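Only one protein chain is missing; all other protein chains are in place.
Coming up: subunit A.
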Amino acid sequence: MSLRIVVTVKYVPDATGDRHFADDLTVDRDDVDGLLSELDEYAVEQALQISENSDDDVEITVLTVGPEDARDALRKALSMGADKAVHVEDDDLHGTDALGTSLVLAKAVEKAGYDLVISGMASTDGTMGVVPALLAERLGVPQVTLLSEVSVEDGTVRGRRDGDAASERLEASLPAVVSVTDQSGEARYPSFKGIMAAKKKPVESWDLSDLELDAEEVGLAGAWTAVDSATERPARTAGTIVKDEGEGGKQLAEYLASQKFI
(Lines give C-alpha, C1' and ligand atoms only; values in the text may rest on other atoms or scores of the structure.)
Protein backbone atom coordinates (compact mmCIF):
# COMPACT_ATOMS: atom_id res chain seq x y z
CA MET A 1 0.00 0.00 0.00
CA SER A 2 1.07 3.49 -0.52
CA LEU A 3 0.03 6.66 1.25
CA ARG A 4 0.37 10.02 -0.44
CA ILE A 5 0.50 12.93 2.01
CA VAL A 6 0.38 16.55 0.87
CA VAL A 7 1.41 19.09 3.51
CA THR A 8 0.29 22.67 2.87
CA VAL A 9 2.79 25.24 4.10
CA LYS A 10 2.62 29.02 4.01
CA TYR A 11 5.45 31.49 3.63
CA VAL A 12 4.83 34.41 6.01
CA PRO A 13 6.51 37.63 7.13
CA ASP A 14 8.49 37.18 10.34
CA ALA A 15 6.18 38.00 13.26
CA THR A 16 9.05 39.47 15.25
CA GLY A 17 9.82 41.89 12.39
CA ASP A 18 8.03 45.14 11.63
CA ARG A 19 5.02 43.84 9.68
CA HIS A 20 2.96 46.33 7.69
CA PHE A 21 0.73 46.87 4.68
CA ALA A 22 1.63 47.90 1.11
CA ASP A 23 -0.19 50.74 -0.71
CA ASP A 24 -2.84 48.35 -2.11
CA LEU A 25 -3.56 47.20 1.49
CA THR A 26 -2.10 43.75 0.93
CA VAL A 27 0.64 42.50 3.23
CA ASP A 28 3.99 44.08 2.45
CA ARG A 29 6.18 41.08 1.74
CA ASP A 30 9.14 43.04 0.38
CA ASP A 31 10.51 44.78 3.45
CA VAL A 32 10.22 42.02 6.03
CA ASP A 33 12.07 38.73 6.11
CA GLY A 34 9.87 35.76 5.38
CA LEU A 35 9.92 32.22 6.68
CA LEU A 36 7.97 28.97 6.83
CA SER A 37 5.03 29.67 9.17
CA GLU A 38 6.12 28.10 12.47
CA LEU A 39 2.72 26.51 12.87
CA ASP A 40 3.17 24.63 9.58
CA GLU A 41 6.35 23.01 10.92
CA TYR A 42 4.02 21.01 13.18
CA ALA A 43 2.17 19.78 10.08
CA VAL A 44 5.42 18.68 8.43
CA GLU A 45 6.47 16.98 11.69
CA GLN A 46 3.23 14.97 11.93
CA ALA A 47 3.56 13.89 8.28
CA LEU A 48 7.08 12.65 9.02
CA GLN A 49 5.90 10.79 12.13
CA ILE A 50 3.02 9.16 10.25
CA SER A 51 5.55 8.06 7.67
CA GLU A 52 7.96 6.72 10.29
CA ASN A 53 5.19 4.78 12.08
CA SER A 54 3.76 3.29 8.92
CA ASP A 55 4.46 0.03 7.10
CA ASP A 56 3.13 1.62 3.96
CA ASP A 57 5.15 3.31 1.33
CA VAL A 58 4.62 6.96 2.30
CA GLU A 59 5.39 9.88 0.03
CA ILE A 60 5.31 13.41 1.46
CA THR A 61 4.82 16.39 -0.87
CA VAL A 62 4.97 19.92 0.55
CA LEU A 63 2.83 22.48 -1.24
CA THR A 64 2.88 26.25 -1.04
CA VAL A 65 1.02 29.03 -2.83
CA GLY A 66 3.09 32.17 -2.68
CA PRO A 67 5.67 34.52 -4.20
CA GLU A 68 9.11 33.55 -5.49
CA ASP A 69 10.70 33.64 -2.03
CA ALA A 70 8.17 31.11 -0.75
CA ARG A 71 10.61 28.56 -2.13
CA ASP A 72 12.56 29.09 1.13
CA ALA A 73 9.62 27.64 3.06
CA LEU A 74 9.61 24.57 0.80
CA ARG A 75 13.38 24.12 1.25
CA LYS A 76 12.98 24.17 5.00
CA ALA A 77 10.24 21.53 4.85
CA LEU A 78 12.33 19.39 2.50
CA SER A 79 15.32 19.65 4.81
CA MET A 80 13.12 18.42 7.67
CA GLY A 81 12.52 15.30 5.59
CA ALA A 82 9.66 15.78 3.09
CA ASP A 83 10.23 14.04 -0.26
CA LYS A 84 9.28 16.62 -2.84
CA ALA A 85 7.74 20.03 -3.25
CA VAL A 86 5.26 21.96 -5.36
CA HIS A 87 5.35 25.74 -5.63
CA VAL A 88 2.28 27.45 -7.09
CA GLU A 89 3.45 30.85 -8.23
CA ASP A 90 1.73 33.36 -10.48
CA ASP A 91 1.69 37.18 -10.50
CA ASP A 92 -2.09 37.04 -10.71
CA LEU A 93 -2.22 35.43 -7.26
CA HIS A 94 -1.26 38.69 -5.53
CA GLY A 95 -3.94 39.64 -2.98
CA THR A 96 -5.87 36.34 -3.03
CA ASP A 97 -8.31 35.93 -0.12
CA ALA A 98 -8.93 32.80 1.93
CA LEU A 99 -11.58 31.40 -0.40
CA GLY A 100 -9.32 31.96 -3.42
CA THR A 101 -6.35 30.41 -1.65
CA SER A 102 -8.40 27.32 -0.88
CA LEU A 103 -9.40 27.07 -4.54
CA VAL A 104 -5.79 27.13 -5.72
CA LEU A 105 -4.72 24.68 -3.01
CA ALA A 106 -7.59 22.29 -3.87
CA LYS A 107 -6.65 22.26 -7.56
CA ALA A 108 -2.99 21.72 -6.72
CA VAL A 109 -3.70 18.96 -4.20
CA GLU A 110 -5.82 17.15 -6.79
CA LYS A 111 -3.17 17.52 -9.46
CA ALA A 112 -0.46 16.25 -7.09
CA GLY A 113 -2.59 13.27 -6.01
CA TYR A 114 -3.34 12.66 -2.31
CA ASP A 115 -4.74 10.35 0.32
CA LEU A 116 -4.19 12.75 3.19
CA VAL A 117 -3.71 16.53 3.37
CA ILE A 118 -2.09 17.93 6.51
CA SER A 119 -2.26 21.66 7.27
CA GLY A 120 -1.25 23.89 10.13
CA MET A 121 -3.88 25.18 12.61
CA ALA A 122 -3.60 28.76 11.29
CA SER A 123 -1.08 30.90 9.48
CA THR A 124 0.94 33.31 11.60
CA ASP A 125 0.01 36.31 9.41
CA GLY A 126 -3.64 35.98 8.35
CA THR A 127 -4.39 33.78 11.41
CA MET A 128 -7.86 32.93 10.11
CA GLY A 129 -7.69 29.19 10.78
CA VAL A 130 -10.13 28.42 7.96
CA VAL A 131 -8.16 27.12 4.97
CA PRO A 132 -8.20 23.43 6.06
CA ALA A 133 -12.01 23.48 6.49
CA LEU A 134 -12.37 25.21 3.10
CA LEU A 135 -10.08 22.65 1.47
CA ALA A 136 -12.19 19.79 2.84
CA GLU A 137 -15.35 21.46 1.56
CA ARG A 138 -13.85 21.95 -1.90
CA LEU A 139 -12.40 18.44 -2.12
CA GLY A 140 -15.59 16.86 -0.70
CA VAL A 141 -13.64 14.82 1.85
CA PRO A 142 -13.84 14.65 5.67
CA GLN A 143 -12.43 17.51 7.72
CA VAL A 144 -10.49 16.29 10.75
CA THR A 145 -9.09 19.53 12.07
CA LEU A 146 -7.30 21.13 15.03
CA LEU A 147 -5.83 17.87 16.25
CA SER A 148 -3.37 17.76 19.11
CA GLU A 149 -2.83 14.05 18.43
CA VAL A 150 -3.09 12.23 15.10
CA SER A 151 -2.59 8.70 13.77
CA VAL A 152 -3.31 6.88 10.53
CA GLU A 153 -4.04 3.19 10.32
CA ASP A 154 -5.71 1.01 7.67
CA GLY A 155 -7.14 3.90 5.72
CA THR A 156 -8.58 5.61 8.81
CA VAL A 157 -7.36 8.80 10.42
CA ARG A 158 -7.97 9.30 14.13
CA GLY A 159 -7.17 12.19 16.41
CA ARG A 160 -7.96 14.29 19.43
CA ARG A 161 -9.47 17.74 19.14
CA ASP A 162 -9.37 19.88 22.28
CA GLY A 163 -12.26 22.28 21.95
CA ASP A 164 -13.58 25.02 24.19
CA ALA A 165 -16.19 22.92 25.91
CA ALA A 166 -14.82 19.40 25.49
CA SER A 167 -12.01 17.24 24.26
CA GLU A 168 -13.22 15.05 21.40
CA ARG A 169 -11.90 11.94 19.70
CA LEU A 170 -12.47 12.00 15.95
CA GLU A 171 -12.37 9.41 13.23
CA ALA A 172 -12.70 9.53 9.43
CA SER A 173 -11.85 7.48 6.37
CA LEU A 174 -9.18 8.57 3.93
CA PRO A 175 -8.93 10.62 1.82
CA ALA A 176 -9.25 13.43 4.36
CA VAL A 177 -7.97 16.86 5.32
CA VAL A 178 -6.29 17.14 8.71
CA SER A 179 -4.92 20.17 10.57
CA VAL A 180 -2.68 19.92 13.61
CA THR A 181 -2.07 22.33 16.50
CA ASP A 182 1.14 23.33 18.23
CA GLN A 183 0.20 20.84 20.96
CA SER A 184 0.84 17.94 18.56
CA GLY A 185 4.54 17.70 19.34
CA GLU A 186 7.68 19.80 18.79
CA ALA A 187 8.89 19.97 15.21
CA ARG A 188 12.36 18.60 14.52
CA TYR A 189 15.27 20.76 13.41
CA PRO A 190 16.68 19.98 9.99
CA SER A 191 19.91 18.00 10.32
CA PHE A 192 23.00 18.87 8.28
CA LYS A 193 22.37 15.73 6.25
CA GLY A 194 18.77 16.80 5.75
CA ILE A 195 19.82 20.23 4.53
CA MET A 196 22.26 18.73 2.01
CA ALA A 197 19.71 16.15 0.83
CA ALA A 198 17.05 18.85 0.36
CA LYS A 199 19.15 20.51 -2.30
CA LYS A 200 18.67 17.51 -4.57
CA LYS A 201 14.95 17.02 -3.95
CA PRO A 202 12.57 18.01 -6.77
CA VAL A 203 10.64 21.29 -6.58
CA GLU A 204 7.97 21.65 -9.24
CA SER A 205 6.62 25.04 -10.19
CA TRP A 206 3.01 25.42 -11.36
CA ASP A 207 1.17 28.52 -12.50
CA LEU A 208 -2.55 29.19 -12.85
CA SER A 209 -2.76 27.67 -16.32
CA ASP A 210 -1.22 24.43 -15.03
CA LEU A 211 -4.15 24.31 -12.60
CA GLU A 212 -6.68 25.33 -15.25
CA LEU A 213 -7.61 28.43 -13.30
CA ASP A 214 -8.41 31.88 -14.69
CA ALA A 215 -6.81 35.01 -13.32
CA GLU A 216 -10.28 36.45 -12.54
CA GLU A 217 -10.95 33.65 -10.05
CA VAL A 218 -8.06 34.65 -7.79
CA GLY A 219 -5.96 37.63 -6.75
CA LEU A 220 -7.18 41.01 -5.55
CA ALA A 221 -9.69 41.25 -8.43
CA GLY A 222 -11.18 37.85 -7.64
CA ALA A 223 -11.32 38.45 -3.88
CA TRP A 224 -14.79 38.36 -2.32
CA THR A 225 -13.67 40.62 0.48
CA ALA A 226 -12.25 44.14 0.26
CA VAL A 227 -10.05 45.96 2.75
CA ASP A 228 -10.98 49.66 2.78
CA SER A 229 -8.42 50.91 5.27
CA ALA A 230 -5.55 49.81 7.46
CA THR A 231 -4.35 52.08 10.22
CA GLU A 232 -1.50 51.55 12.59
CA ARG A 233 -2.78 51.35 16.13
CA PRO A 234 -1.53 54.38 18.03
CA ALA A 235 1.17 53.36 20.49
CA ARG A 236 -0.38 52.92 23.91
CA THR A 237 0.27 56.05 25.93
CA ALA A 238 3.11 55.35 28.30
CA GLY A 239 1.78 53.97 31.55
CA THR A 240 2.89 54.55 35.09
CA ILE A 241 5.68 52.25 36.19
CA VAL A 242 6.65 51.95 39.82
CA LYS A 243 9.40 49.97 41.46
CA ASP A 244 8.33 47.76 44.33
CA GLU A 245 9.97 49.02 47.52
CA GLY A 246 7.60 47.04 49.70
CA GLU A 247 4.53 49.07 48.75
CA GLY A 248 4.07 47.78 45.16
CA GLY A 249 1.02 45.65 45.92
CA LYS A 250 -0.64 48.50 47.78
CA GLN A 251 0.13 51.03 45.03
CA LEU A 252 -1.30 48.67 42.44
CA ALA A 253 -4.45 48.22 44.52
CA GLU A 254 -4.82 52.01 44.70
CA TYR A 255 -4.51 52.23 40.93
CA LEU A 256 -7.13 49.49 40.44
CA ALA A 257 -9.45 51.24 42.88
CA SER A 258 -8.97 54.57 41.06
CA GLN A 259 -10.04 52.79 37.85
CA LYS A 260 -13.08 51.33 39.66
CA PHE A 261 -11.93 47.71 39.33
CA ILE A 262 -12.17 47.24 43.07
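The criterion applied here is as follows: contacts are C-beta pairs under 8 Å (C-beta built on N, C-alpha and C of every residue); 3 or more make two chains touch, one makes a residue touch a chain; residues count from 1.
Assume contacts and distances are computed from a predicted model.
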item: Name per UniProt, for the chain absent here [options: "3-oxoacyl-ACP reductase", "ABC transporter ATP-binding protein", "Polar amino acid transport system permease protein" or "Electron transfer flavoprotein subunit alpha"]; value: "Electron transfer flavoprotein subunit alpha"
item: Residues of subunit A in contact with the chain not shown; value: 15-16, 19-21, 25, 39, 97-99, 102, 121-122, 124-125, 127-130, 133-134, 136-138, 140-146, 148, 158, 161-173, 176, 181-183, 223-233, 236, 239-244, 246, 248-253, 255-257, 259, 261-262
